[in-house]
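Here the complex is missing one protein chain, while the rest keep their positions.
The chains carry the letters A, B and C, assigned in the order they are written, with residues numbered from 1 in each.
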Amino acid sequence: MTTSTGKNRKGSTGNPLDHMPRTAPDSSRAAESFMLPQTAPVQLVDPDGRHVHNDMYPLPDGRQLLTAYRQLVIGRRVNDQANALVRQGRMAVYPSSHGQEACQVAAALTLGDGDWLFPTYRDTVAVMARGVDPIQTLTLLRGDWHGGYDPYEHKVSIQATPLATQLLHAVGVAHAAKLKGENTVVMAMCGDGATSEGDFHEALNFAAVFHLPVVFFVQNNQYAISVPLKHQSVAPSLAHKAIGYGMPGERVDGNDLAALLGVLGKGVDRARAGGGPVLVEAHTYRMQSHTNADDATRYRTDEEVQAWLPKDPIIRMRSYLSGLHLLTEELEQEFAGDAEQVAARMRDGLNAEVQVDPEDLFRFVYTNPTPQLREQAAKLRDELSRESL
Amino acid sequence: MTTSTGKNRKGSTGNPLDHMPRTAPDSSRAAESFMLPQTAPVQLVDPDGRHVHNDMYPLPDGRQLLTAYRQLVIGRRVNDQANALVRQGRMAVYPSSHGQEACQVAAALTLGDGDWLFPTYRDTVAVMARGVDPIQTLTLLRGDWHGGYDPYEHKVSIQATPLATQLLHAVGVAHAAKLKGENTVVMAMCGDGATSEGDFHEALNFAAVFHLPVVFFVQNNQYAISVPLKHQSVAPSLAHKAIGYGMPGERVDGNDLAALLGVLGKGVDRARAGGGPVLVEAHTYRMQSHTNADDATRYRTDEEVQAWLPKDPIIRMRSYLSGLHLLTEELEQEFAGDAEQVAARMRDGLNAEVQVDPEDLFRFVYTNPTPQLREQAAKLRDELSRESL
Amino acid sequence: MTATTTSTTLTFAKALNTALADEMEADPTVVVFGEDVGPLGGVFRITDGLTKRFGEERCFDTPLAESGIMGMAVGMAMNGLRPVVEMQFDAFAYPAFEQVVSHVAKMPNRTRGKVKLPMVIRIPYAGGIGGVEHHCDSSESYYAHTPGLTVVAPATVQDAYTMLRESIRHPDPVVFLEPKKLYWSKDEVDLPALQARWGAGGAAAAGPRIGRAVVAREGSDATLITYGPSVPTALQAAEAAAAEGRSLEVIDVRSLVPFDDETVTASVRKTGRAVVIAEAPGFASVASEIVARVQERCFHSLAAPVLRVTGFDIPYPAPKLEQYYLPSVDRILDTVDELQWEEA
Partner (left out) sequence: MTATTTSTTLTFAKALNTALADEMEADPTVVVFGEDVGPLGGVFRITDGLTKRFGEERCFDTPLAESGIMGMAVGMAMNGLRPVVEMQFDAFAYPAFEQVVSHVAKMPNRTRGKVKLPMVIRIPYAGGIGGVEHHCDSSESYYAHTPGLTVVAPATVQDAYTMLRESIRHPDPVVFLEPKKLYWSKDEVDLPALQARWGAGGAAAAGPRIGRAVVAREGSDATLITYGPSVPTALQAAEAAAAEGRSLEVIDVRSLVPFDDETVTASVRKTGRAVVIAEAPGFASVASEIVARVQERCFHSLAAPVLRVTGFDIPYPAPKLEQYYLPSVDRILDTVDELQWEEA
C-alpha cells in the first residue's frame, strides 16, 4: 500500500491552500494565515451578476458555468417537484435545498468519477447531480426502504440522517483509498448545526492527522431546524475551526455558483495532489422550512427570508451568463425542458404504486440470516398466508 | 436568575483576553488575534530560574510564589510516595503527575473557595492542593470505593476516568452557577489526548455559546499513554482550537509555576468578570510512565526524557526564589517537613486495613433502593451469613 | 360532597406540556433544554410556550450535540438545578450514551450518595408513525439494563401528566420514554383535580407511579403484560378476545425500572398464562426480562410457557413495512391461542 499523489494542480495562483505545510505543525503567524479563512466569504459573481475579482480564485470558464447552471435549473425544479409530491401525499417528507442549489451542484460537479460524495438528508439535489436516479434517490422519502440506490454505482454514500456521523465514514473511505494507493477525493457534506456534534470534531481531526484527501463542505444555511447560527457557534466563522485541526479553512458565498466551483474545485485538486483535507464553509440560506413538517414562521421573520430572495443563486448566474451571451433564450428553454423531464420522471416514479415484500425485512440484516431471523420470517410468512386465506 | 458579573480584574495590562468581544462574532483579523495564542508558550521564569519579561503577564509576587512553591514540594512528595505505595501493593495503580506538579498546583491555587475544580485521574496533586484529604483522595486507587471524598466539601468533582466527559460537567456546573447568579468560576482539566474526544469539542462550544465562566486547562504532557502529540493533532498548537469556538486560547510553559499562575489567574479573573471561557494549554512532560502498569520505554527514548530533566518545575522555582532570598534553607526544610507529614499520612492511611461492607454495593445506586436491589441484597446477606457459619 | 368535575379532552402531548409548565411554576430550579425546545417548542411541541412563559434561562435551545446536552445536564444537576432534557428522537440519544451510562447512571453511587442527579431525560421513542429510519427505535432495553437509571414509559394521558411531574421530583435520574405514536391520543381528564394533587403534599399525594404497574383491564384467562406504545394494542386485543369469549387481563408495566413484580406476579398466578408484548426487538430486551422474571416467580402456576410478541430482531423498518413489524392485535391473539389451552 502506498500513498497516492495523483495529478497535481496546474498553475499555482499563490493560494495559501497550495502552500500548506504538510508535516510538522508550525504556529508562526505566517503558518496561521495559511489556515485562517479570508476575512469575507469568497465571491466571484455578485447578486447582480457582475464578476468580482479575487486574487486567489480565477473565474471558472463560461462552458463550465453553463453546464453547472443547467444543473442549477434542474435542481430547483427537483426541489419544487418534491415539495409538490409531499403535498400530494406521495412522499412522507422532504428537506428542501431551495436556495442552496448552487452548493448542491458545485459539490457534485467538482468531483471526478472515482471520487466519493457523502451527502446528508438535505443533499438530494447533489445526489442527483452526481447521476443517481431520481426515483432511487427518493425511495427513502417515499418510505419503501431506507435507501434506494447502490452507493458504489456513482460513489455516493447513503444520505445520512444522524448528523455528522457520515463525516467519519467519508474519512474512512479516504483513508482506505490512500492505503490502497487510489487517487480518490472525498467530499464530505454537513450543515451548520452538525458542526456542533462531537463527530464533526473527530472527523476533521482524523482527516488532518492522517493527511487524507477529504473536502469538508459545510453548508451554513443559518439554521438547524429552528436554531439560528448564533446559538450554534460564536466563532468568527465556522471556517475558523479549521486551524484547530491544522488544516486550511475557507469561506465562500454559498449562493455564488462560480465561487463554489472555484473554492471547492481548488480544495479537491489540493486534496488529490496530496495536500490533505480542507474545510469549506458556504454562506447560504435555507429558504424554506426545515422540512414540510416544520413551520419556519415560528422562529424567523418574513423580512429575513425576503432579504435573501435577491441573492438567489439562479438569478445571479442567469444574469452573468446572459450578460456574456453564453446563455441564450433557446438554451434557457432547453434547460427548462431538461428540468421538466426530471420532474416528470419523479412524478411517474412516485405516483406508481410500489409493492413491498415483507420478507425483505429479514433479507439484508445479515449476509446469512440467523436461525432466529429465519424463524421469525417463517412466522410472518405463516401469519400472512393465513391472513390471505 | 441573573447573570453574575462579580468582581472585575484590576489594572488592565492590555491583555487580549480583556477585550474579547462578548457578543456578535467578528471575523476581522483584529478579532482573530484576540483569540489566537501567542506564538510561543508564555514563560515568566526560565529553566535557570531567571525572570523573563512578558508584556501581557506580570510576574506574580514573591509571597504568592513561595506559597505555591511549598505546594510544589508537597506535590512531588505525594507522587513519590504514591509510586512507592503501588510498589508495596497498597494501591492498585497510580497515574503520576511527576514533572507536571506546577500545573497541578496552579490549577488549584488560582481558584477561590466558591469555585469548582474538575480534575482527571492524573490530577491527584491538584485535588490535594485544593484541600481534599489525601486518604480520601486515594480511596479510588486503593480500591475500596469509586471515590472517596465529598465533591461538595472542597468543590472538587470526582476524578474522571472517561476522558473529556468531565469538561461537560464543568460546563454544567458553571451554567447552573450563572443561572443562579453565583459568582463561580470552574477550572476544567484534561490531557492532550482528551482534546481529540468529541466531548472536548462539545464542552468548549457550549461554554462559548452560553458565555460561561470556565477555564479549560489542557495539560499537554506530550503523550496519551503511548501516543505522542503528533499522532493526536497536527494543529499549530492545541490552544489554536480556541478560535474555532470563539474564545481566546493561550499557551504557557507548563513547568513554569509563575507563568501558570499568571495565565490561569488571568483566565479565572476574566471568567469571573463575565468575560466567558478561555482555553489554556500548558506545555509540559509526563516524566514517568502513564501509570505503573505501563512501560514507557516501549515507545519513547531515554534521551527524550532526559532532555526534560533540566526543565523541572521545582528546580527552576527554587533557583528563582533562592535568588531573591525569599526561599531560605530553613524554609526549604520546613516545606520538606510538611511534605513528609503528608507522605506519612498517606502511608498510615494506606497501610491500615480497611473493612468494606458488602451491603454498600446496594446502598447508593438509588436514593431508595428498588425492590429488585433489596431482594438481591437480601440474597447476598443470606449467602454471607451462611458462609460465616 | 358534590364534586365538580372539570373534565376536558387532553392529548398526551398537551398533558406532558402542562406537566412541564406546572413543575416549572412550582419549582424554580427546573430548567428545560435540548434541540429546538425553545421558541419552536420542540418538534413535537411538548415544550410549546415554555420559553415565552418562563424566559430563555429556564427553557432554551442548545448547540446541536447530544452528549453536550447530557453532560451539561449532569453538571447542572450537581449544582442544584433540576434539568429536564429532550433528546429529539430515540436514535439521537445514542451520541449521549457514554454520558448516560458512565455518568448519569453512576454518579450517585460513585459518590456514595453525596452527589444526587435529579434530572429527567425525555425521549420520544418507538414507532408506528411512519417515520424514517433512526426516528423509530425502541431503545428502552439499553437504559433498563443500565443500573442506576430509573426508566418509565407512560401509556395514558393521565400517566403522561402525573408521571412526568413525579419524574421531575424524583431524587434520581429518570429516563422518561414518550411513545411517539401516543402523542396525539386523547382522553377526558379532570386536569384541575390532577393538578390539585400536586400541592404542598407533592408526589405522595398524587400516589406514586414510578415502580407501580397498573392493571389496565381485568381478566381471568391469561395476562398480557406490556407498556408504552403497545398498551392500546393489548387493550384492543383483550377487547377482541372478550368478543370470542376469552378474558384477558392487561397489565401496563409503566415503570420498567423499578419493576413491579408484585402486580405482575399476582396476575399471572391468577391466570396461569402470560404473553409479554413490546415493540422493541425481542432479543435481550425488557420483554426477555419480564418473561424470565415471570417464569422464575410463577413457574408452578403456569399452564404454558410465557410467550412474547415483540418486534423482530431487525432494524426498524421503513414506513411501508412497519405494519408487518409492529405487534398487532392479530399477532397477539394468535400468540394467546398458542398458550396450550387444550391442556387446560
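To be clear about the criterion, contacts are C-beta pairs under 8 Å (C-beta built on N, C-alpha and C of every residue); 3 or more make two chains touch, one makes a residue touch a chain.
This is a predicted model, so every value here is computed, not measured.
Relative to the complete complex, which of the depicted chains are touched by the chain excluded from display?
A, B, C
For the full complex, which residue in C:Gly34, C:Gly127, C:Gly148 or C:Pro319 touches the chain that was left out?
C:Gly148
Which is it among C:Thr265, C:Ser288 or C:Ser328 that touches the chain not included here?
Only one of C:Thr265, C:Ser288 or C:Ser328 touches the chain omitted from view, namely C:Ser288.
Out of B:Gln232, B:Asn255 or B:Thr284, which residue would touch the omitted chain in the full complex?
B:Gln232
Residues of subunit A in contact with the chain that isn't shown?
1, 116, 145-147, 150-152, 157-158, 162, 165, 167-177, 179-180, 198-199, 201-203, 205-206, 209, 360, 363-368, 370-372
Over the whole complex, note the residues of subunit C touching the chain we left out.
Touching the missing chain: residues 67, 91, 94-95, 97-98, 101-102, 105-106, 109-110, 133-134, 141-142, 144-145, 147-148, 256-257, 259, 280-289, 291-292, 295-297, 299, 302, 304-308, 312-315.
What subunit B residues would touch the chain not displayed?
Counting only subunit B, the missing chain is touched by 92-93, 140-146, 161-163, 193-194, 196-199, 224-227, 231-233, 293-294, 298-299, 354, 356, 358, 360-362, 365, 370, 372-373, 376, 380, 383-384, 387.
Here is the rule we use: only the chains that are shown with their structure count from here on.
Centroid from C-alpha atoms only, then distance subunit A to subunit B, rounded to Å. What do you get?
For subunit A versus subunit B, the centre distance works out to 42 Å.
Which residues of subunit C are in contact with two or more other chains?
Expected reply: 62-63, 65, 67-68, 95.
So which bits of subunit B are touching at least two other chains?
In subunit B, residues 198-199, 201-202, 205, 209 touch at least two other chains, as defined above.
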